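So that we are looking at the same thing, I have put the structure below in structure tokens.
What you see is the complex with one protein chain gone and the rest in place.
Going by the order they are written in, the chains are A, B and C; count residues from 1 in each one.
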Amino acid sequence: MLIILKESATDAQIDHVVERVEGLGLATHLSRGTYRTVIGVIGDEDKLQAIGPEAIPGVAKVVPVMPAYKLASREAHPQPTIVEVGSGKAVTKVGGGHLGMIAGPCAIESAERLDEIAGEIKKAGANILRGGAYKPRTSPYAFQGLGEEGLKILREIGDKHGLPVVTEAIDPRHVELIAEYTDMIQLGARNMQNFVLLTEVGKTHKPVLMKRGMAATVKDLLMSAEYVIANGTTDVVLCERGVKGFDNACRNMLDVAAVPQVHQMSHLPIIVDPSHATGRPELIPACALAGLAAGADGIHIEVHNCPEEAMSDGPQALLPNQYAELMEQLKKVALAIGKTI
Amino acid sequence: MLIILKESATDAQIDHVVERVEGLGLATHLSRGTYRTVIGVIGDEDKLQAIGPEAIPGVAKVVPVMPAYKLASREAHPQPTIVEVGSGKAVTKVGGGHLGMIAGPCAIESAERLDEIAGEIKKAGANILRGGAYKPRTSPYAFQGLGEEGLKILREIGDKHGLPVVTEAIDPRHVELIAEYTDMIQLGARNMQNFVLLTEVGKTHKPVLMKRGMAATVKDLLMSAEYVIANGTTDVVLCERGVKGFDNACRNMLDVAAVPQVHQMSHLPIIVDPSHATGRPELIPACALAGLAAGADGIHIEVHNCPEEAMSDGPQALLPNQYAELMEQLKKVALAIGKTI
Amino acid sequence: MLIILKESATDAQIDHVVERVEGLGLATHLSRGTYRTVIGVIGDEDKLQAIGPEAIPGVAKVVPVMPAYKLASREAHPQPTIVEVGSGKAVTKVGGGHLGMIAGPCAIESAERLDEIAGEIKKAGANILRGGAYKPRTSPYAFQGLGEEGLKILREIGDKHGLPVVTEAIDPRHVELIAEYTDMIQLGARNMQNFVLLTEVGKTHKPVLMKRGMAATVKDLLMSAEYVIANGTTDVVLCERGVKGFDNACRNMLDVAAVPQVHQMSHLPIIVDPSHATGRPELIPACALAGLAAGADGIHIEVHNCPEEAMSDGPQALLPNQYAELMEQLKKVALAIGKTI
Partner (left out) sequence: MLIILKESATDAQIDHVVERVEGLGLATHLSRGTYRTVIGVIGDEDKLQAIGPEAIPGVAKVVPVMPAYKLASREAHPQPTIVEVGSGKAVTKVGGGHLGMIAGPCAIESAERLDEIAGEIKKAGANILRGGAYKPRTSPYAFQGLGEEGLKILREIGDKHGLPVVTEAIDPRHVELIAEYTDMIQLGARNMQNFVLLTEVGKTHKPVLMKRGMAATVKDLLMSAEYVIANGTTDVVLCERGVKGFDNACRNMLDVAAVPQVHQMSHLPIIVDPSHATGRPELIPACALAGLAAGADGIHIEVHNCPEEAMSDGPQALLPNQYAELMEQLKKVALAIGKTI
């Protein structure tokens, strides 16, 4: 860590900063420039970060040198993490060249409907089934999900089709229940910094699908992954699903550069979700192909066999035949970059 | 609600849309333009909104006419809501011309420290004491708050100085406990769309301080207020505390225009928090004055008597004497616009 | 166009709006809903747009139905435009399945250096050579380009290697000169709404490479293309090169969804520039592949054989061997989606 002092910093202030830093068991290295003095900190900079050195009088700016996300960092773990989702015959690997193709409806509406959709996506090549049992809805008057009944349906249909299943947790009090029924727990974009929930989910030791928050930087995303890992689960699959931008023609803006950034900064796999990123079915195929070509470790797509009757997010779902067609294109691009769906 | 059809919409599709709408007990009014057909919907448009009409084949775009936040809307409640925080002798009104001047440290660290700070801010004119007992920290390694011990300290010090108290809830399992100890419950920016938490907080019937999420539009903020109100508490004070912008010189970007927007769209009071909006003490006074002049129903400031030793967010806190000086300026501007601190 | 009236609109105001609209030779269609009255406008809505109907008393909101960019719209011109850049033996087609692979240094520094770079990129498969003779620099103290001398070098080297050439215009007084020396004129991101420059460039009837502004929506980009087309040149190639986002880890945020959006809204080709979008060489390959997979009609890359000595933007340039390696990957992905580089 580098501590850059104010031009106006007095010698007494500089001495005080050095004293504070050395008091934490760290060494310092003073460098006086033409305009500014800089203190280089040698040793474990976390100790210093914890006390917020920006507040020490005379300090102008602090430049961290090491990432604050340690367990999630590539430096800590040079090999890519391969997350295994599911058990028995239905195991899907994500990361390190393995592609997780997640698909399914926004919300679980009934066993019949989910069964039909699961059959279609399985045939098209999906290898993880998604479906929401607890829905975070912006309106208190909207459909909130089937709850435990939905979890049962999801488990049953997943098993029937040999697909591991993932569903979103939104309440720390339901996390254990969800862990019983599913193979992977999703942390939604609106809960990426719900640290209470992150902690509970981490404790289950289940694989996690962590969606990037709409106002989160890539570094914020890795800090949230750090939360989960620090609580027990290293099996975290990150998901780029669009962030807030100024062009409201799309629901969000897909930040495709997050894919190579995560691969550079972290060992965790990252997949792309063009359904939430765009909110517009006609843009989903191009964005799915872009994500895969950028090196994503999987693609997450919402599929519904009757969007008009969907109880949540129908307007952004692909039809099963549209999904199958997209999967054919994805398979070709995967081959072109040396991967297999 | 207006349903604009695609240029390519067939007569059969148009008929189907009309059928779907009328099937919900609503009336329609068809208007064929040179290029597009538009269906005006007459009746309670919530019924239609609930089914997501964008997914019906042939529909290009849906234009809502009424706000989706009903209970929070100015139309539903033309008079400004005045929220009363506290009880007995220590009651502070916020809204309708009354100013809530909230101040205190980011985190409650000890009874002694909070006592000193509370004495200083009370003297300067603050009328609500804040302090965090449960802290949402982006790093799992950072100080997480004193928990119930902190709540006890907050209650004790608030009572000693005759100041109602507010603290943040981050876990639905702690909400009842927090409601016992405090006069107002804060919902933080990162939890503005934590609907599980919103629901629990709403059920306590305590006044709520709801901070705007970093990626939330003003409409999103009102939708979250709607959640709380629909669960039981109308006493919601909104708080503009900066949103994500592209200029990282500040932590966030204070959206001061949110103040007149909320006053136009809703009956709820809105205060401004320049501490979190800027993250830089030297910018806080100007932004506090701006918020007040824009019509805010109060100002929220973090104050600490030794920022260097603060266990959270020290670098952005004002010193007690800086706060007192700012309050003198705020009092003058308040008078100029016909209000009193 | 739909004109939605305020709830408070009086009958006299409604009559006045109808009068204004019909006074422009347009027909109206009145629809009274439960809460709001809507006036549908039948006829050429440009006439109405020109007068700014939002300002007429009683009007709440105006919803346009037709795009304001007419000449650039897909509706006006269903077939994709194929832009031909260059003449004689060195002609490159862009659009309609043809890929424009533009590469070269940020600034033209000398004939020798450009010659070396041009040889390398040509060998790797590039088909248009870029190089700046007039540089828009954010600092008045930075290298501003070689001017006409640079244009001569660019022409000479382009001819030597059989590559059509493109360079940026920043001054309306130089546009004619640039048109003499080059095959395509670039309008930079900072000048996307420099309407004076757009007009002059349009008049030359040369093909145009129009970069999206950092704060421009896709619609804004098409409106700027409309400016050029309305002044004489239909041969406009658009370029997505990143927009402002809140995550400053990258210089800009590549909006890859702009590619399918432009293809849906317009007949103009659109290419992707990952060099300016990311500003970080290690992210460029993934973003180039993403752009191509999303359907872009070409890729624009800055290449320099000694970035350390580059007089502008060296830190973001690829080395010739890195470019060649990327081109091999791009060729495979192009084949996978049915195109050829």
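In the analysis below, a residue touches a chain if its C-beta (ideal position, glycine included) is under 8 Å from a C-beta of that chain, and two chains touch if they have at least 3 such contacts.
Keep in mind that this is a model prediction, so the values were computed, not measured.
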Subject >> Residue of C:84, C:156 or C:171 touching the missing chain in the full complex >> reply: C:171
Original post:
Thinking of the whole complex, not just what is shown, which of B:26, B:290 or B:319 touches the missing chain?
Top reply: B:290
Original post:
Mind pulling the subunit C residues that touch the left-out chain?
Top reply: 20, 46, 49-50, 52, 54-57, 68, 136-143, 170-173, 190-191, 193-196, 199, 213-215, 220, 223-224, 226-227, 230-231, 243-244, 307-308, 310, 312-315, 317
Subject >> Hidden partner interface residues of subunit A, rising order >> reply: 2, 4, 7, 29, 31-36, 38, 40-44, 63, 65-66, 75, 244-246, 248
Subject >> Hidden partner interface residues of subunit B, rising order >> reply: 215, 217-219, 243-250, 253-257, 259-261, 264, 277-278, 282-283, 285-287, 289-295, 329, 332-333, 335-337
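The rule is short, and it goes like this: only the chains that are shown with their structure count from here on.
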**OP:** Quick one: point me to the chain whose Cα centre is farthest from that of subunit A.
**Re:** C
Original post:
What whole-Å value do you get for the distance between subunit A and subunit B if each is reduced to the mean of its CA atoms?
Top reply: 26
Subject >> Separation of subunit B from subunit C, taking each centre as the mean of its C-alpha atoms, in whole Å >> reply: 39
**OP:** Could you check subunit C for residues that touch two or more other chains and list them?
**Re:** 244-246, 248
